[in-house]
Every structure is written in C-alpha cells, then in structure tokens.
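Apart from one protein chain that is not included, each protein chain of the complex appears where it belongs.
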Amino acid sequence: MALPNLTLILGGAASGKSAFAESLVLQGGHEHPAYIATAQIFDDEMAQKVARHREMRGDGWLTIEEPLDLASALANAQDDQPVLVDCATLWLTNVILGDHDIDAHSAALITALKLRNSPVVVVSNEVGQGIVPDNALSRKFRNAQGQLNQRIGAEANLVIAVMAGLPLVLKGSLP
Amino acid sequence: MALPNLTLILGGAASGKSAFAESLVLQGGHEHPAYIATAQIFDDEMAQKVARHREMRGDGWLTIEEPLDLASALANAQDDQPVLVDCATLWLTNVILGDHDIDAHSAALITALKLRNSPVVVVSNEVGQGIVPDNALSRKFRNAQGQLNQRIGAEANLVIAVMAGLPLVLKGSLP
Partner (left out) sequence: MALPNLTLILGGAASGKSAFAESLVLQGGHEHPAYIATAQIFDDEMAQKVARHREMRGDGWLTIEEPLDLASALANAQDDQPVLVDCATLWLTNVILGDHDIDAHSAALITALKLRNSPVVVVSNEVGQGIVPDNALSRKFRNAQGQLNQRIGAEANLVIAVMAGLPLVLKGSLP
C-alpha cells in the first residue's frame, strides 16, 4: 500500500520518530526522496545531532535546508517524489525565536502541505506532557506546538505517535 | 450510543483535550450541559486562555465556577444533564497551592463522581512525561496529578488520551 498524501509522525525526544519516518518514506521505493531539514546549527550539540541523523539516514536523499520558509520549500520540491520534513518543531522554534507571525506561517505551511501531489511526511515533537514550564517563552512555545500538531493532524491522512521506536496509530492505517 | 457515567479525557498542554471533551458531551444532544470551570484567573495569560476556551465552547453551556470544592459543585449540578469538568489539573493546583489536604479532597471528588446519575466527563493533564522537575513543589504536583489520574481512571468507564486533537482509547469504547 502506498503512503497517503499527508502523514504526521509525533514523538518525544529520542523516541525514534525520525528513523521511523525515514523508513516509512523509503518503503515507497522512490530513489531520491526529498529531505527538508529545518535545523539551524548554532552549537556543537546541534551539529552532532545533525551529523548523527545524516549518517543514520544514509545516501539517496535529496537534502533541502530551509529553517523558515517551509511553504516555499514544499512548493519547490519535485512533484513526483515523496518529501520528509524533519522537523516541524525546529521550524516552529525558528519562527518564534525570529519573532515571526506564528499564525501566518502556520497557515502558509498548511496550505503548502495541502497543495502537494506526492506524499509528505512531517515529523513533529510532543512537548506538552511535562510540568508547566516556569518561563513565558516555553509556555508560548508549547502552546504553539500543540496547536500546530492539531492543525497538521486534522489535515493528515495518517497520524502516528512513536514511543521507544514503536508506532501507535492515532489516525488512518499504516501502509 | 450514550456517554457512560464517567469519562476521563487525558492530554498534554494544547493537545485538543478540552475541544474533544466538549464535542463528546455535545453529541449527547442535551440542550444545556453543565460546565464546571476550575480555573482561577490571576493574570492576563490565564484570562486570555479562559476567554479563548469560552469562545470555542460557544453558548448553550451552563457555566459553574468552582476552583476548589468540586465535590459540592458536582453534587449541586442538575441531575439530568451531563457535566464537563475542565479541568482536574487546575483544581489540583488550587488544592496544592491553597495547602489543602490532597488525599481528603481527592477522596471527596471520587465519591462525588460516583454519586452522579448522569454522565460526567473530566478533563485532566498528563504532566509526568518530561524530565524530573528541579523543585520539590513541581515533583509533589506531578506525583499528585499522576495518582489522581489513576484514581479517576480506575472508576471511569471510558478513558481517552488525546494527542494532536486525536483520541486514543485506553479503556472502554467511544460512543
């Protein structure tokens, strides 16, 4: 069974969500799926994480780096290849830290996702299941992340939560 | 199918748990379900949240504000209408910050829930899936919240976890 048009992969930190999303895209058998990387590298910790993910991912992916304008990156990606967006959480971080309009950027992202004619898989973090953070920026961020996940979840054909590397289907069914 | 006697809706921050709980109550077709609001408004952030929730909820609800004595509010609510409690987490916060007895208040709440003759839906937060908080009050709170969720979950006929606005049934089955 083929991947549906839009898939959302949710998970906590180090839950195995990226690896699961990659295997989901690869099982479609496309030779060069697109990988939209939203990470911005400011320090060693992030550089190491990006390098580790790149190594795990292996060759064959067409990598597109786009920290902010995800809507254009999606619009410009080749139309007959699946696209993996990793991840909506780093993108949202960039939107918020850059003091951009969250609603406008989210609306543009949703529109771009709906316009794709080939499968898109979006990786995103679950960040709202801890104690209320003691600073306003973190509270703003987790609210925005929760709302973004709801919006993507409402449009997605397939929504999966990953825990300990294992999928839990929230909507639709695994191909 | 009708709502069962007691339903627990769990979810993280901004997971869509309140909207899901409201739709669950409304699908019963009652004209004026009761809404027990436990929020206390101390600052603008909470005032905005309450206003946003009120707008999303729409008219038709009979709102009862009760930050602390949830047991009496449940006992006093009309007996032939469903009740939505939103939420057990803010109520527990009020119990703890007011330095009240958590066990006594929890036991009274459980008793009141069991005495209702029409459906009750309780919204509560999952707060224990982050890193151990570095202050004792937060650790006390997340232990109390986890134990309260377990106690309500043990009595409930239907328990649902909401992620990205989507339900995951933990106990019972959706009406």
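The first chain written gets the first letter, and so on, giving A and B; residue counts start at 1 in each chain.
The rule is simple: a residue touches a chain if its C-beta (ideal position, glycine included) is under 8 Å from a C-beta of that chain, and two chains touch if they have at least 3 such contacts.
What you see is a predicted model, and the numbers here were worked out from it, not measured in a lab.
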item: Candidates B:A2, B:M56 or B:V132 - the one touching the absent chain; value: B:V132
item: Residue in contact with the excluded chain [from B:A2, B:M56, B:L137 or B:A154]; value: B:A154
item: Footprint left on subunit A by the chain that the document does not show; value: 11-16, 45, 126-131, 133, 138, 141-142, 163-166, 168
item: Touching residues (missing chain, whole complex) on subunit B; value: 8, 10, 12, 126-132, 136, 139, 142-147, 149-150, 152-154, 159, 161, 168, 170-171
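Simple rule for what comes next: only the chains that are shown with their structure count from here on.
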item: Mean-CA-position distance for subunit B and subunit A (Å); value: 31
